[in-house]
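There's a structure below that I have some questions on.
For this depiction, one protein chain was excluded, whereas all remaining protein chains were kept in their positions.
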Amino acid sequence: MLTIKRLSHDEARILIDGARLKAEEIGIPMCIAVTDESGVLIAFERMDGGKTTSVVIAQDKAFTAAAARKATHDYNTVCVPGSLAFGIHTEHDGRISTVGGGLPVFDGEDVVGGIGISSGTPQQDLDCAQAAIEYYTEKTKA
Amino acid sequence: MLTIKRLSHDEARILIDGARLKAEEIGIPMCIAVTDESGVLIAFERMDGGKTTSVVIAQDKAFTAAAARKATHDYNTVCVPGSLAFGIHTEHDGRISTVGGGLPVFDGEDVVGGIGISSGTPQQDLDCAQAAIEYYTEKTKA
Amino acid sequence: MLTIKRLSHDEARILIDGARLKAEEIGIPMCIAVTDESGVLIAFERMDGGKTTSVVIAQDKAFTAAAARKATHDYNTVCVPGSLAFGIHTEHDGRISTVGGGLPVFDGEDVVGGIGISSGTPQQDLDCAQAAIEYYTEKTKA
Partner (left out) sequence: MLTIKRLSHDEARILIDGARLKAEEIGIPMCIAVTDESGVLIAFERMDGGKTTSVVIAQDKAFTAAAARKATHDYNTVCVPGSLAFGIHTEHDGRISTVGGGLPVFDGEDVVGGIGISSGTPQQDLDCAQAAIEYYTEKTKA
């Protein structure tokens, strides 16, 4: 029997809080999604003014980061014509995201969830995702 | 130019709080989704133990209730073979929900959003949605 | 070589005008779609206040009526469990509509397009579709 580690809802909310703080700091209302280790949504927040399209894109970034255990910007790097990974972005009905802003959430060596951010530039989205991870790490350390 | 009223994120969280309180009272971990008046997600919470399939179902219930301005159980009533509305449940890639647990959120005469609940029986889901509306009404009255 | 008769855009607009007049008379802001004989959209109008979900539903009713050359309420009649036509409503990704409010548009014996209405009850939708056909017939007769 396997035992799987998975973010709780309270932990997902900590990640969202960290992302929102950074989003407020840079002045971009973001869509913020947190999934479990299988890529299934735990918590979502669209800040007032977040883009409509980003509701799905944020979820897809989190899905990709968690379920493929890879930052979306790392997929971006290898998803270039001629690379053997090119084309991955059309998989799962196009839900595999190669756009910056999705990060896996680790507990030690294990991926326990994913966070995806959308509404800014991919770099802004990634900055908020990174800030969320740092905030979460700080808040949950023993 | 039209002027449209839309739930803010803070108001969406009040609805989620109200739904969660009822869910805890009846002991069923729920998936809770709140959309804007067009059916686009604002906030989502999967309580620890909420069902994986319910992540989508809760969102679809909220989408239907908001964007069609009708409780999903009211669609259920008319979506019976021989009724002229039968078949509505397959529309929007099957996202039009006829399963109890989705309610429109009103501001006076206007639909300003929708709430959808899933993981219990449809009646339990509906009870939590109704409790959310009551909680929201109480918290936001002048 | 086949020669196909198809509604022109101007004829499609006449149908929309007829539907809108009836919608205004009964006081329901409707979504109104007109397709060609293959079910491909020619013209669409969402009256101010028409439902968001009805944007797709109106198009699907028109698609069904034109491309299947059958009123959606006629499909409704036969789409009951035990009838050999039951299940037709899930075809084409659920776009085959069995909800009242879609009518084929004829030129003599030929289906040259379809009209679909949504936002009211199925009977109200059907009334507007019928009014559109009558208006069109009156306006285009020699």
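For clarity, chains are labelled A, B and C in written order, and residue numbers in each chain start from 1.
We take it that contacts are C-beta pairs under 8 Å (C-beta built on N, C-alpha and C of every residue); 3 or more make two chains touch, one makes a residue touch a chain.
Since this is a predicted model, take the numbers as computed values, not measurements.
Student: What shown chains come into contact with the chain that's not displayed?
Tutor: Displayed chains contacted by the hidden chain, ordered by label: A, B, C.
Student: From the list A:L7, A:A33 or A:I57, pick the residue that touches the absent chain.
Tutor: Among A:L7, A:A33 or A:I57, only A:I57 touches the chain that is not shown.
Student: Name, in rising order, the residues on subunit C that touch the hidden chain in the full complex.
Tutor: These residues of subunit C touch the chain that is not shown: 8-9, 38, 40-48, 52, 55.
Student: Of the residues in subunit B, which ones touch the absent chain?
Tutor: Answer for subunit B: residues 1-8, 11, 36, 38, 40, 107, 112 touch the chain left out.
Student: By the contact criterion defined above, which parts of subunit A meet the unshown chain? Give residue numbers in ascending order.
Tutor: The list for subunit A reads 48, 51-54, 56-57, 60, 73, 75-76, 79-81, 86, 89-90, 93-100, 121-123, 126.
Everything that follows uses one rule, which is that only the chains that are shown with their structure count from here on.
Student: Spelling it out: a chain qualifies if it touches subunit B and also touches subunit C; which chains qualify?
Tutor: Common contact partners of subunit B and subunit C, which must touch each of the two, are absent.
Student: Centre of all protein Cα atoms: which chain's centre is nearest to it?
Tutor: B
Student: Hey, what angle do you get rotating subunit A onto subunit B on C-alpha, to the nearest 5 degrees?
Tutor: Superposing the C-alpha atoms of subunit A on subunit B needs a rotation of 180 degrees.
Student: What is the distance in Å between the mean C-alpha positions of subunit A and subunit B?
Tutor: Centre separation, subunit A to subunit B: 25 Å.
Student: Based only on mean CA positions, could you tell me how far subunit A sits from subunit C in angstrom?
Tutor: 42
Student: Residues of subunit C that touch two or more other chains: which are they?
Tutor: none
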